[in-house]
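Here the complex is missing one protein chain, while the rest keep their positions.
And then subunit A:
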Amino acid sequence: MATIIIDCKTYEVPLGKNVLETCLNLGFDVPYFCWHPGLGSVGACRQCAVKVFKDADDKKGRLVMSCMEPVVHNQHLAVHDADTIDFRKQVIEWLMTNHPHDCAVCDEGGSCHLQDMTVMTGHHERRFTFNKRTYKNQDLGPFLNHEMNRCIQCYRCVRFYKDYAGGKDLDAYASKNNVYFGRAEDGVLENEFSGNLAEICPTGVFTDKTLKEHYTRKWDLTMSPSICQHCSVGCNTIAGERYGALRMIHNRFHEKINGYFLCDRGRFGYEFVNAENRIKQPSINGDVVERTELETRLEKIMKSAKVIGIGSPRASLQSNFALKTLVGEDNFYHGVSDHEHDLAELAVRILKDGPVRTPSTKEIEKSDAIFVLGEDLTNTAPIVALAVRQAVRQDLSGEPEKIHIQGWQDAARKNLQQQRKMPLYSATIHETKLDDICTSANYATPEDIARLGFAVAHCVDHNSPAPEHFPEALQVRARSIANGLLAAKNPTIISGAGCASSAVMKAAANVAIALHKNGIVVGLTYTMLECNSMGLTMIGGHRLSAAFNAVINGHADTLILLENDLFRHGSFAEVGDFLARCKNVIVLDHTKSDSTDRASVVIPAGTFAESDGIIVNNEGRAQRFFQVYESTESIQESWRWIINIGKTLQHPKLQTWQNFEDISKAMASEEPMLQNIDEVNPAVDFRIVGQRIPREPHRFSGRTSMHAHIQVSEQKPPTDDDSPLSYTMEGTRIQPPSAMIPFYWSPGWNSVQSVAKYQHEVGGSLKDGDSGIRLLEANAASSLVYFQGIPEAFVPLEHHLWIVPTYHIFGSEEMSAKSASIQKRIPTPYLLISAVDANIYHLKEQDIIKVSIANISYSFPIKINRNIPVGMAALPYGLCDAPINALPEWGIVETSPLTELHDYVRKTKVQH
């Protein structure tokens, strides 16, 4: 701690921070631009000036940039003296000399840091009468607008994009007064985290293009705390609605998970909520019906039928549990392929019964060595990939401390660090976006990845099994990885369901357990395929094939399918046959799919935006998402529909449930793995000074007009029986508990920077701590022993390809792939094969290969890859009709007449 004196008042503050952070923590409104708690300081904008005095007698002092000035004991500072106030005002006046005067048509307006700082410094009149500099904009693809005239040259964008996120195609160009931030030429911003530029940039240079399609000011949005539904990481988001449509997704700070950032899938995937193919009305055999008719029909069906229910890894715990209760435990099946089911169960078992703890994303960011097995993180769990990048960027050599450079001194740290980085070992099926920072990147088939993992585990602890016939070259590599991990204090092992191999996941577990036995505090992370894969596994249920058998054997004839497109989890023929055999198929879903097309009864379920629910992320953290708005159509949460059905059937349990809390309580008492699930967030009757938490900012406009064209007398706004939030702007302005912060705002701070006011200290945890509760903790008395069953080394088969799944951030996940902006980034389907194989089959890039998988022929254009092992091929998950759920599987390469035709055409073309 240090004693510092600001404006003649004394404060006790911690050492090791800069003056800007310290002032902000103490509640001083010091304006700033280039500093960001996630990026540190570079002193580029000169906005944050304060005065430092030599001692108590010094009356003159000197101006310093507070973001570059470390706090020292007995420091005398002035924030509000005439010189500094004047200086800051002048700086902003300079920055504004070129401002294009277009706030009215700027999407940043109303949540703009530049506006806030301009008002804060008191600059309100333009004195500069000369011409303004202008720039041409670039087309940056479907996610972001570019309006360079608004730039104030703070460099935040490139520092985030290049340094933090590892992007390569955004940079600063030109010099002096002409500095330009953009790409070398027009084109799509390639980095998977580009959307964060909209929040990082303190001005309106980079703004959300999808928001512009239906533009709404921040103050006009009805917002709710939500959880991203597009991968298993479970990033916290703010979802905003206006006029009955979801308008945008913003970051919601969660110290342990996503910090200040989201990936582009999470930020732009929301458009599926507004898509054309939403199911909005109940229908029976394709005809839209009234609710009453639906209810009578359902009652009739359910009374006379043998019903089974199939749950979903993308539906909430509440919906899955309600269905399980309705159909009974014996008739509840998991709506995932058996393979995926097993992988998820394995993950939960290892993390629950094993001795190794699964870390949060934040902890991964702090690990000092990382070993990734089989997971292309950038495409399966993007924010984890971003965390891995930060871990590697750490400088733990002790050098900075030696010359008194602190963590936030970004430029100095980088200069000192140069190429020094933390070790990252990876073994994947082909190259990944993290390879540029890897100490060693290995490419192998899932079997060989597992073997390498087992070998590493064996090197760490000889009691763990070693693979047989392991080549010496690989043994050397395994030893070096093992040594790297053994030298670390808190390494993390990351694997997951990505390469669809339980052996890989077991190998990862063995490595982690071996390190643990060596007394090392190791973390083990498994990424899953869907947002609630973990939660569904914890609820328990039978495998999907058992459901198929139940219908085939006549034990059941009616199916209730919950928010699931079964065709993603089984082969077309098999699932089609299964659905055809069911007498009644009742589907609850929000978006049309092949499964809803075959349903006799379709019930319109709410998406995350129209629902309340809890999902469990890959860390085992249960988190609640809150309904954003009441739909005007007949849409409601799946669990509410199921309660309704239960009521008409006079189901003993469902009858007694009224709202979200009733289900949660029941779940907590009945599900052994979800014992305190009802404590994920405060109860429905939680109030702050007797008031609800408003979803709308106090400046929300148009409420006496927005519905006036329908009915001029204002209707009563909907009340929320499931949460302490209100659908209006009435309510408390006091900071709500972390799980229930619908938006960030503080007087004078309209932009996203206002999150600082909700934190203990800027960049630290939220005042109320982290939200969500962890359901998986290491088991100290673990009886988990090393996994055996090491697979044989991979041997290529003639005329065959071993086909494994690969993933795309845009396209592999079901819902985001239905978002209009994401669709523009989805690659066309392909089969990735090695150059050797391409030669064997006389194929060139984009030629068609014909492969038969499980007796069905498929044609794919090929992509040739240098690193993928010979004899193996990768098929993008979710992009093509092929049965991804059946992978890995041998594909028989059929000589393709089309290829020869291709070759023929090409050759003749060359000859002419």
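In the analysis below, a residue touches a chain if its C-beta (ideal position, glycine included) is under 8 Å from a C-beta of that chain, and two chains touch if they have at least 3 such contacts; residues count from 1.
Heads up, the rule we're going with is that contacts and distances are computed from a predicted model.
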item: Protein name as given in UniProt for the chain not displayed, "NADH-quinone oxidoreductase subunit I", "Flavinylation-associated cytochrome domain-containing protein", "Maltose/maltodextrin transport system permease protein MalG" or "ABC superfamily ATP binding cassette transporter, ABC protein"; value: "NADH-quinone oxidoreductase subunit I"
item: Listed residues A:1, A:82, A:403 or A:712, member touching the removed chain; value: A:712
item: Option touching the unshown chain, where A:11, A:53, A:180 or A:841 are the choices; value: A:180
item: Residue of A:38, A:70 or A:109 touching the missing chain in the full complex; value: A:109
item: Sole contact to the chain not displayed, among A:463, A:701 or A:788; value: A:701
item: Contact footprint on subunit A, counting only the chain that is left out; value: 99-105, 109-110, 129-137, 147, 149-150, 173-176, 178, 180, 212, 214-217, 219-220, 243, 699-706, 708-709, 711-713
